[in-house]
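Okay, handing you the structure first.
One chain of protein is taken out of this complex; the other chains stay put.
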Amino acid sequence: MSATATTATESPYGAFGALRWAVARDLKLALRSRAELGVQLLFYVIVVTLFPLASSPEKTLLATMGPGVLWVAALLASLLSLPRLFASDFADGTLEQIALSPYPMPALVFGKILAHWLTTGLPIVVLAPLLGLQYGLDVPALTVVTLSLLIGTPILSLLGAIGASLTLGVRGGGSLLALLILPLYVPVLIFGAGAADAVRAGLSASANLSLLGAGLLLAFVGAPFATAAGIRIALD
Amino acid sequence: MSATATTATESPYGAFGALRWAVARDLKLALRSRAELGVQLLFYVIVVTLFPLASSPEKTLLATMGPGVLWVAALLASLLSLPRLFASDFADGTLEQIALSPYPMPALVFGKILAHWLTTGLPIVVLAPLLGLQYGLDVPALTVVTLSLLIGTPILSLLGAIGASLTLGVRGGGSLLALLILPLYVPVLIFGAGAADAVRAGLSASANLSLLGAGLLLAFVGAPFATAAGIRIALD
Amino acid sequence: MSLYRYSSPAAFYPLAGMMAPWFAGAALLCTVAGLWIGFGIAPTDFQQGEAYRIIFIHVPSAWMSMFVYLVMGFWSVLALSFNTRLSAMMAQALAPTGAIMTFVALWTGALWGRPTWGTYWAWDARMTSELILLFLYFGVMALRSAIDDPRRADRACAVLTIVGSVNIPIIYFSVQWWNTLHQGASVSLTAAPKMASIMLLGMLVMSFAAWFYAIAVVLWRVQAIILERERGAAWVAELPKLRSAVA
Amino acid sequence: MLFAGLGFSVAAGKALVITGPNGTGKTTLLRILAGLTLPAGGTIRWRGEAVVPYAAGLREETLYAGHFAALKDELTAEENLRSLVSLSGAEPSDADLRAALAAAALAEKRLLPARVLSQGQRRRIGLARLALLARPLWLLDEPATALDTTGLGLLAELIARQLDSGGAVIAATHQPLDLPTDAVDRLVMG
Partner (left out) sequence: MLFAGLGFSVAAGKALVITGPNGTGKTTLLRILAGLTLPAGGTIRWRGEAVVPYAAGLREETLYAGHFAALKDELTAEENLRSLVSLSGAEPSDADLRAALAAAALAEKRLLPARVLSQGQRRRIGLARLALLARPLWLLDEPATALDTTGLGLLAELIARQLDSGGAVIAATHQPLDLPTDAVDRLVMG
């Protein structure tokens, strides 16, 4: 049986080990149910294809709506998957163990968020150009939409995690989470969808994209700590 | 202490008592967390107002999109709240007790669905005309949208309950549920949003509305039984 | 009585193995004949030119996509009401074939739409409902793979299949109920056909090909499912074929 | 296949206590008896007649208390109790409810939401439920979990009263239940 060195001056429990533990475990869980990944994607596809169904399918209108719909659908996919980010760990006691682990908690939390993005955000980014074709978007517009999603969806996951931690164990979690987090999502949505609009209007999208990038940096630095604090509050 | 008559020839456990139990309990639970109702509504409001934000806000386009957006948002609000319909009862063992109750299970289930609609569907119906104004819809269009939501949202709750019961305790619940249930939602969406389109095109909406009505009847007759079967399967 | 015997997987397994090759052979024959009629004999359409020949694949696959679902629904009802394992396995075996047929119908329809309507896709009622059918097939398959207890998966999928079957009449009658791009039925048992009889013949032969193909594939797939699910059973261990494969 | 070749019966006024190592199928057996789980084979007879799962007669005459307390965190102890009991078809008066809660030493906790109750207090709400539901057959899975000594005493008393009134009890447990030996049959699994 193994014993851990507890008297080392430098803690052997580094952020990298924590990250690896969380990402590996959550990816394994996500892959365990083979259907999961496919289902996430199908949900995105269905939502994106729903819109032309409900509105009238005129061509110019479609191209106008395109980036907005791709973004709103990404946002909804994120919202829909967020309540699950910590809920099952909370219910079965894993979150207690995470909070009490010798590893730094923000790193563990960041690992969970990263895994969440890899399983829900990244596939959306990959799929977006294909779906965009369906809306008659041209190549420059497609490129910018995809790029904006690539920078934007991690922000959604990071911000969403804060909301998910704050609504743990609160009834009506799903919609309360949505309410808390949507105001934070809206700027992301505006810059994200705006980037493509700028390109279609013949302008440069770089301003929008660098604003998104700044947002990502901010969320990356702040969100893990805020989320860790939220979880500790929920456990009290 | 009370004893129940177990030898009566006619069962004293009628569908009406079951309905009353389920509606009363679920409404009490929904009202207990005071924030819940407001949050549901706010989510709807935010989604509806998001679309003009993400697309470009031209007037004619807005009126065209209006009914579709109101409907899609209703559908998403329903999807977002569905996983919670049975999940907590499943996790804490109440669903076992519901399945073993002497009351007829479809009636208990229908009561839960009714309470779900009263807390999530009905407020949306009430709010829709106000939000429709924002999209520049005129009075006939508004009336028809509201009417179609009034007939359509109970169908969403009824069909959604089937999906919710089938995905109980299954990983990837939220999005699997969406995948299972969206194909069934789409016809509702088409008839619902189509009603308003018909009116705006100067045609009568009665065909769409009566199709919706037929759908409601069908869902009303079938869904409680299918849902009860789904729950029993989940408990096995 | 003798039919009842075959409701046990152990009894059905050899029967399926015996029948499948015959259906596969018939499918091959009909495909060759149908393609020969369709692409060799049938005349060029005066309106659509050569593009119309997609009909020989499109229509049979579209019919099968709906029919397979109905058959799936039938087995699901049996599985739920009599709790028979074989019925559930049949339903499970049908889903992928149905999905493929639906996909082919959508694909060929889209290819056909380009020359005739000038677009691959429109949100027309029939196309939409056919797309929904594809999602229904996906849903059933996803639900099955999300539940790892096969008995539970059987019953959950049966409920979903039965509920989803309301979509079939919608697809079929969509051209009548709505004013759609897609054309209405041109083959009917009651009215005289509006099509050249050689085209009709080609379509019918191709339909038989699709039928036989579906039956053969489903029988083979059900054999695989039986083997997988009953791998613990004594009769599986005694299968001579399996033993020789191991040796 | 978890177990096979198992045969037993329980008579009115008798308790059947199921014991056995972890994982030998006690919970599974109780769930099958309640009708929740489909058995791979075998027959269950109730009052001499074979019954199917979820038969109305069975649901009206049995009471199943499993691992889960079926409590809503948001409702108070009293609301939870009333809701559970009336779901099972009885309509106790407020006085009955309070008496049952008091007997379970929950009089002071009556108006607290179940969320803040301790593990043992949550189980005691289940005991109060037993006191209010005079069903011919009780199926109890680990009824002694998390109970302190007085809680165990109350449980034993409730079972004794059920047996006295001609009811039957089937209980799976690892802890001794302290019942009169002449009223108890034992089934050791595994």
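Letters A, B, C and D mark the chains as written, and numbering starts fresh at 1 in each.
Going forward, contacts are C-beta pairs under 8 Å (C-beta built on N, C-alpha and C of every residue); 3 or more make two chains touch, one makes a residue touch a chain.
In this text, all values refer to a predicted model and were calculated from it rather than measured experimentally.
Colleague: Hey, which of A:Y44, A:W71, A:F86 or A:Y103 is the one touching the hidden chain?
Modeller: Selected residue, touching the omitted chain: A:Y103.
Colleague: Among A:G93, A:P140 or A:P183, exactly one should touch the missing chain; which is it?
Modeller: From the options A:G93, A:P140 or A:P183, the contact with the absent chain belongs to A:G93.
Colleague: Of the residues D:G20, D:P39, D:G57 or D:P113, I need the one that contacts the missing chain.
Modeller: Only one listed residue reaches the unshown chain, and that is D:G20.
Colleague: Residues on chain A that touch the omitted chain in the whole complex?
Modeller: 1-4, 6, 11-13, 21, 25, 28-29, 32-33, 88, 91-94, 96-103, 105, 108, 232, 235-236
Colleague: For the chain that got dropped from the picture, name the residues of chain D it touches.
Modeller: Its contact residues with the unshown chain are 20-24, 26-27, 67, 105, 109, 117-121, 123-124, 142, 145-151, 174-175.
As a working rule, only the chains that are shown with their structure count from here on.
Colleague: Please tell me the distance, in whole Å, between the geometric centres of chain A and chain C computed from their C-alpha atoms.
Modeller: The answer is 38 Å.
Colleague: Where the centres are mean C-alpha positions, what is the separation of chain A from chain B, in Å?
Modeller: 27
Colleague: Please tell me the distance, in whole Å, between the geometric centres of chain B and chain D computed from their C-alpha atoms.
Modeller: Chain centres of chain B and chain D, defined by C-alpha means, are spaced 35 Å apart.
Colleague: Which parts of chain A, given as residue numbers and ranges, touch two or more other chains?
Modeller: Residues 33, 35-36, 39, 42, 46, 53, 171 of chain A each touch two or more of the other chains.
Colleague: Which chain D residues reach two or more other chains?
Modeller: As it turns out, chain D has residues touching two or more other chains at 38, 74.
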